[in-house]
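Dropping the structure in here first, questions after.
Only a single protein chain was left out; the remaining protein chains are all shown in position.
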Amino acid sequence: MIDALISHYNYWLIIILMMLGLYVVVSRGNLVKKIVGLNIFQTSVFLLYISLGKVTGGTAPILTGKPEAFSNPLPHVLILTAIVVGIATTSLGLALVVRIRESYGTIEEDDILIAERSEDASKINGGSG
Amino acid sequence: MFIGATAALLVAMALVLYRAFAGPTLFDRVLSANSFGTKIVLLIGLLGFLTDRPEFLDIALLYALVNFIGTIAILKFFRYRNMGLSSEEIASREDEG
Amino acid sequence: MTTSIDMVLIVDLVLLTLLCLTALAIMLVRHLFAVVALTGAFSLLSAGLLVTLDAVDVAFTEAAVGAGISTVLMLGTLALTRRREARSPKLSPIGLIIIFFTGATLIYATPDMPKFGAADSPGLVHIVPSYIEGSENDIAVPNIVTAILASYRGYDTLGEVAVIFTAGMGVIILLGRRREDEYGYSEESAAFPLRSLASDDETGKDKS
Amino acid sequence: MNFILPHLPVLQVAIPLIAAPVCVLFTFGGHRKLAWLFTLAISWVCFLIAVALLSRVLLDTDISYAIGNWPPPFGIEYRVDPINAFVLLIISGISAIALPFARLSVEKEIETDRHILFYTSYLLCLTGLLGVTITGDAFNIFVFLEISSLSTYVLIATGVRQNRRALTAAYNYLILGTIGATFFVIGIGLLYMVTGTLNIGDLAERLQPLSDNRVVHAAFAFIVIGMGLKLALFPMHVWLPNAYTYAPSLVTVFLAATSTKVSVYVLLRFLFTAFGPSYDFVTLTFEFVLLPLAIVAMFAGSLTAIFQTNAKRLFAYSSVAQLGYMMLGVSLSNIPGLMATILHIFNHALMKGALFMALGCVMYRLGTVSLGSMKGLSRSMPWTMGALILGGLSLIGVPGTVGFISKWHLILGTLEAGYWPIAILIVGSSLLAVIYIWKIVEVAYLEKGINREEIVKEAPISMLAPLWVLVILNFYFGIDADLTTWVARNVAETFLGAGA
Partner (left out) sequence: MRHHLILRVVSKMLIPFIMLFGLYVQFHGDFGPGGGFQAGVIFAAAFILYALVFGDDQARKVVPDKALILLVPLGLLIYALTGFAGILLGGKFLDYDVLSSDPTHGQHLGILVIELGVGITVAAVMISIFRAYAGRTKAIDKEDW
């Protein structure tokens, strides 16, 4: 048990990080904070990938001419792509937040729901509108 | 020596991080974000020596750069609450302040 | 040499712990500016961690993107929105259930994961040796990551550029300046003259 | 021609991919009409390539294309077999039919100065969906999935001119879609951790001895949940109704007909090719997770649809129910069940394409698709409403329509699996569809609305023609289903043969 704990400690901490990020996404009502949560969640996945490629005593996968043990470069490549995807998502999400703020005057999920409900209500009461 | 320096850096990072969390004023946070960046730059430099890979200094260079631009962006933003000012607007607002 | 390697692992552990604490702080803090500052710190920390894990290229990117571009974008958003979360954070039962299951699934899996730092994990044995050999002989590029990124999996990178392109187009569509004068921006009422006849209309047009 | 032929798999994706940046160049001078024509031409080229690919894999063998000339487990492989050739045909076919319809609809619904970039995003969405379908590499699926998802968020948000809720719909889809995609990536990472490969064919081989490995189980769970979010499997469908309702008409047509189907395909690919029903945990998931969720989706979707007052939202909920049928077919994991799923991927694309296109025509004339505004509309727009009702009949599953074919095979599948009560439930949920289609008939044909014959005219011919092409296909493949069932049987046998 202790052995398992020590040999996987990186994974345990990354799992905690992942849970924190996911919790911020699903529980917070602020639209900006949700995006931040998404970033944390994605970063934890990046770390998961990179951790699985780490070799103890290994070094960065750049050939130096000396025979050396390299860490696995493939996860690095995958995560480079994933980081780009992450920043693309963030920028689009934030652009949507800006537009929502301009339209609704708020970036709180609850306030948006209230605004939409009152819209629906006025539609029903107002008859043809 | 490297080990001692690394340990000191890690402690300093934790302290600075606490300041970013606790605030209380905006300037505390700006300052802590900035000095946190500096510490990461130092840490990466140290790690380069620890692992015999001096090309890590490239990364440290980029971090220092990003840190500089980030801090300017934050301060600009705090001063004008906008990042798309034209040159005249910048000049006129300076006169106000 | 052994002491220095141990040191790297200790740095790794400390940085990860700090990373978790920063995430916790981001969760608790209500001041959105503090969230941005902490997110910048979070990115730098994770980038430092990536260096200790030998992923120098990734660390390079994470610093440029996470600490640089993301911070500027978030500030830009804050300039256009509000600076403080309106409601104090409350416990969300659904969120707790979701993260409980996610975490439980991963923790269930950890015993069968290859040990952290193991040199004989399947990833290192199966395909990667040919990559290392290939980037030395066929491609003759010292940085193996570049060799894989640009050649072996160059198509993924083409997709990555397309993703960035998509995001750029998207942001321009959403936030780009309107050029009413050039095309004669037609008002919504002009586009749908019959909408007023509709008896049960949906309200709530875009007011921007 | 012989020179191009071996490169068809990569051209299928590379042509729309290179078309997207070319399309941006039309902004110089603002050639909106040219941008549309260009997109239309590219769609048809894609469609022709898809036809060529499908005929080749059906008559000949599977095609493998090594991009960059690196042999498969090392480089990225494009692998075409009957099932993904079939899905490629659906995507590009719907796009080719929907684009003639698009011009007038887009003119009206989207801000004028955004048209060219709108078509660019549309091309990127097409690229992404085609790329996800054709690739044989697990991580490449994620990259192209994100191209299609990001462009979809943008496309949905362009509906803001009708209703600002398009923005919140796009935002919610962005959050949930990203969570789904990230879960998928976690799954891929876990699989890589224990197998060391990303190529799906190689993965399937190397997973054989690992059926007891906990990491594989966790990876399986993450992939199923991630794709479940993307395909709007109940209860992860919360993003779908708003996204479909507030998106512009063209986007709704295209998404409803293709996007969720692609996610269903990816799930099928992992369930049957990478893992295979020989694993205990896969069959257990079929029986205790997918089957109950599918049945709940069938009823919850249809029941919610009945109470909707907006026609687009009504059909969006009906899509949730229809996805339930597809997942039911998957969970049976026998030949007729899987055939039903594959047939329904095709048939549902035809009927939802027709239905949302008809609503697009209504939107074009009225500016709204709420049921209240459609009172007595059959008199002023007889062709549009006729198409809507015929599409509705297909949705219910009346004999002679495509809807009947897929439901028939689904019932056969349940009977073969020995679940006869479920067969009754399928009929029951079809009756619910009768109710919501009847609501539309009632409003459009029986109620007397404002007399609008003078003002509201029938939709223009360029919108009606593609609509009726889809309606006719609904009946053509409903009466003469030999071709589709042959393909579906072929596909189902490939899957179950490969898995067993």
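Here the chain labels run A, B, C and D in written order, and each chain numbers its own residues starting at 1.
Convention: contacts are C-beta pairs under 8 Å (C-beta built on N, C-alpha and C of every residue); 3 or more make two chains touch, one makes a residue touch a chain.
Values in this document were obtained by computation on a predicted structure and should not be read as measured data.
Partner chains of the missing chain, restricted to those shown and counted over the full complex, are A, B, C, D. Note on the undisplayed chain: of the listed residues C:22, C:102 or C:151, the one touching it is C:151. Of the options D:24, D:250 or D:350, the residue whose C-beta touches the omitted chain is D:24. Seen from subunit A, the chain kept out of the figure touches residues 60, 62, 80, 84, 91, 94-95, 98, 101-102. Residues of subunit C in touch with the missing chain: 33, 56-57, 59-61, 64-65, 68-69, 72-73, 76-77, 79-84, 138-143, 145-147, 149-151, 154-155, 157-158, 160-162, 164-165, 167-169, 171-172, 174-177.
Within the complete assembly, residues 7, 10, 14, 17-18, 20-22, 24-25, 27-28, 65-69 of subunit D touch the chain that is not shown.
In this text, only the chains that are shown with their structure count from here on.
Centre to centre, using the average C-alpha position, subunit B and subunit C are separated by 20 Å.
Within subunit D, contacts with two or more other chains are made by residues 139, 143, 146, 150, 153-154, 157, 160, 164-165, 167, 186, 192-193. Residue positions of subunit C touching 2 or more other chains, listed in rising order: 56, 76, 78, 106, 111, 113-114, 121, 123-124, 127-128, 131, 153, 156, 159-160, 163, 166-167, 170, 174, 198-202, 204, 206-208.
In the complex of the two chains, the subunit D residues touching subunit C come out as 17, 20-21, 24, 30, 67-68, 70, 73-76, 108-109, 111-114, 117-118, 120-121, 124, 127, 131, 139-140, 143-144, 146-147, 150-151, 153-154, 157-158, 160-165, 167, 186, 190, 192-197, 206, 213-215, 217-219, 221-222, 309-310, 365-368, 370-373, 375, 449-450, 452, 455-456. Considering their complex, residues 3-4, 7-8, 11, 14-15, 18, 21-22, 25, 28-29, 31, 33-34, 36-38, 40-41, 44-45, 47-48, 51-52, 56, 59-60, 63-64, 67-68, 71-72, 75-76, 78-79 of subunit C touch subunit B.
Interface residues of subunit C facing subunit D in the complex, by the touch rule stated above, are 105-106, 108-109, 111-114, 121-128, 130-131, 134, 151-156, 158-160, 162-163, 165-167, 169-170, 172-174, 178-180, 182-186, 188, 191-192, 194-195, 197-202, 204-208.
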